[in-house]
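This report refers to the structure that appears directly beneath it.
Shown here: the complex without one of its protein chains, the others still in place.
Each chain carries a letter (A and B) given by its place in the written order, and its residues are counted from 1.
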Amino acid sequence: MAPDQTTAAPVPLLSVRDLHVRFPTERGTVNAVNGVSFDLYEGKTLAIVGESGSGKSVTAKTLMNLLPRTARVSGEVTYDGRDVRALAAEKVKHFFGVQMTMVFQDPMTSLNPVKKVGEQIAETLRYHLGRSRSEALEEAVELLDVVGMPEPARRVSQYPHELSGGLRQRVVIAMALACQPRLLIADEPTTAVDVTVQKHLLDLLDELRRNRGMSMILITHDLGVAHGRADDVAVMYAGRVVETADARTLFFDMRHPYTEALLRSIPRIDDPVHHRLDPIPGRPPELIDPPDECAFAPRCIYAQSDCLGGVPELSGLVGLHRFACLHPTGTERGMAAMSSNRAAGATAAGLPVTGSGGGSG
Amino acid sequence: MSPDGRPSRKGRASRQRLLRRFRVFRLVRSSKGPESDGPGEDEAVRRRLGVGFWLAVVWLVVMAFIALFAPMLPFADPTKVGYSGPREPPSADAWFGTDALGRDVFSRTMYGARISLAVGGFAIVFGMVVGGALGILAGYFRGRLDQAVGFAFFVLLSFPALVLAILITATLKRSLLVVSLTIGILAVAPVGLLARASTLVYAEREFVAAARVLGARNGRIIVRELLPNVVIPMGALTLLGMAVAVVAEGSLAFLGLSVAGDEAISWGKMIVDGAGLRDLQNATHVAMFPVVVMFVTVLALNFAGDRIRQYFDVKELAF
Partner (left out) sequence: MARFLIRRLVLLVAVLFAVTFLGFSAMNFLGDPLFNVVGLMAELDCEAIEAGSAEDTSLDRARSDCETVAEARATYHLDRPVPVRYLLWVGDMFTGDFGTSFQNDQPVAEIIREKLPETLILLVMAQIVSLGVAIPWGVIAAYRANRAFDRGSTVASFGLLSIPNFALGVVLLYLLSLRWQIFPSAYESDSVVGLVFSMVLPAATLGLPLAASYQRLLRTDLITTLQEDFVHMARAKGLPPMRIMFRHALRPSLFSVVTVFGVSTGAMIGGSLVVEQIFGIPGIGREIVTAVVRDDFPVVLAIVMLVACTFVVINFVVDLFYSWLDPRVRAR
């Protein structure tokens, strides 16, 4: 993606380079994130998409410095020219929560059960912006109004357990927005709420982002959520970014078989009524002592013997359409791989392939 | 974060809150699952008993041996007044010195193990037999019986332990049996609650249901299916319970309300004998040797008990 000439500064707001996160455990080291790099420009939305265990949430927590102490982190995270990990280590005040902040997956657990919601919103304002108690509470009411909470003046003195999941998530969003952050990380913000309110919340987030000129990292397992809301998409698998591009390219001209498989596994509005969804065969990979091969190979219908000979590198430069695949879908190499697998009835990794399973790129 | 695990019915919720109150406050590591920082470590601790455990066991075995065979061992007569001069400091002759009456403190300390361990052992066995039986029956049959037993336990626990003990020992002759029984009664309710809780868990498991389907009678199910499963957590807590009982006996003895008579030597009694200000100032050894031996014994019981508890992964302790 090229910097936008009109709004964005040439320097990205957030820049991540070669991020690695490892957790030592009893059974061995978990390689949760393996060399993730991306840029996020002012006012843009980056969607990070992947199954659970793909390292997307760990990446988000790393950015927010929320990992447990046992985690081993390497790589560079730069926010507006400043090294975020150094800021965290120096315990710089008024950075997290003011510059960048986060919304968590489950509104049931991300609110403190023993504090009134007003207090929880006001707390940030009082600490970071030095508001008085009453000022902060007034602002909390306004914020609740902004996030579309009915009867905000009454809600501030309620406890989280008195609110529904959707309303709670609105409180969490209001809390995150309190200090006008420039970057919001939303970690599966709608996974835990009712399907009926998911779209409302996503649209609300999108609208708020637009109105306030915020940047956003939207983390989701659902490519459908990213569609229409993200400027850029990064697809993660087994702790690596396997494909990244601007949203249009990724949705209509994807290269990685995993991206393709993800897209096939979600229902689309323009699908015929009885269209069969294709689940991705197999299970997500082990992150402890992963074999030196493409992590997706065991589940990939394009897999060839060279896929098992080492982890493919991400092609191209940061900001361009990049993908890590030796036999990309939609290319001749991909076509060839597919047809040879079909002919053989199985991939090089032993996954059976039937005639109907694949489909054209 | 619901600590009582979202009970299904209101009544049960409030009762659980009541019972929860009597969960242990001694040595409980966790009531909400294993400590999750350092997952590997906890696991490892549970698998091995460790050197400390065996050191504790050696100490306890030695004390038990001394307690059993004290009269046959070459100790001085612990009741002999004027074995040496009064309040003499430790020497080769009297290792722990002598007390105000010139009695040999070492010999008395060794003999003191007899009452402490006898009372401790008897009390916990009594608690396990009576409390365990009541708890299993209440947990298996539920209903009225459960309510009655639960209320009885609740009432027993409503007395501060030492006050209840005093109430009993005050009115009866303070013989070894009475003191042991008294402390045993104190153990009934906590052990009973534990047995009831474990029974509830197992009574709903498949193997019990299977036995019932196969036509087994209640008695058979309780003895063959439930008892072995309930005895394990109870057994794992025996040493911890014994530690509590030994301390309770010591407290009674300290107040002069444990087993009566000069023959009955008890650590608590020895400590109070040496705890007068002048004795403490000039003949510290009279009180300090029994303090140290008692402390090490209780520590060994607690430590070994805690390790066993971890080993069997019994998380809650209802003392």
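Everything that follows uses one rule, which is that a residue touches a chain if its C-beta (ideal position, glycine included) is under 8 Å from a C-beta of that chain, and two chains touch if they have at least 3 such contacts.
Values in this document were obtained by computation on a predicted structure and should not be read as measured data.
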Ask   = If the full complex is used, which shown chains touch the chain that is missing here?
value = A, B
Key: Selected residue (touches chain absent from view) among B:L101, B:I166, B:A211 or B:V231   = B:I166
Message = Please identify which residue in A:L19, A:V49, A:V172 or A:A348 touches the non-displayed chain.
response = A:V172
Task = Have a look at A:V98, A:L263 or A:V318 and name the one touching the chain we're not showing.
result = A:V98
Query = Looking at A:S37, A:N112, A:T249 or A:S340, which residue reaches the missing chain?
reply = A:N112
Task = Provide the residue numbers of chain B that touch the chain removed from this figure.
result = 1-3, 10, 13-14, 17-18, 20-33, 35-38, 41, 151, 154-155, 157-163, 166-172, 243, 247, 250-251, 254-257, 268, 271-272, 274-275, 277, 280-281, 284, 287-288, 291, 294-295, 298-299, 301-303, 306
Query = Given the full complex, what residues of chain A touch the hidden partner chain?
reply = 61, 64-66, 91, 93-98, 101-102, 104-106, 109-115, 123-124, 127-128, 159, 161-162, 172, 175-176, 179
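The rule we apply is simple: only the chains that are shown with their structure count from here on.
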Key: Rounded Å distance between chain A and chain B, as computed from the means of their C-alpha atoms   = 54
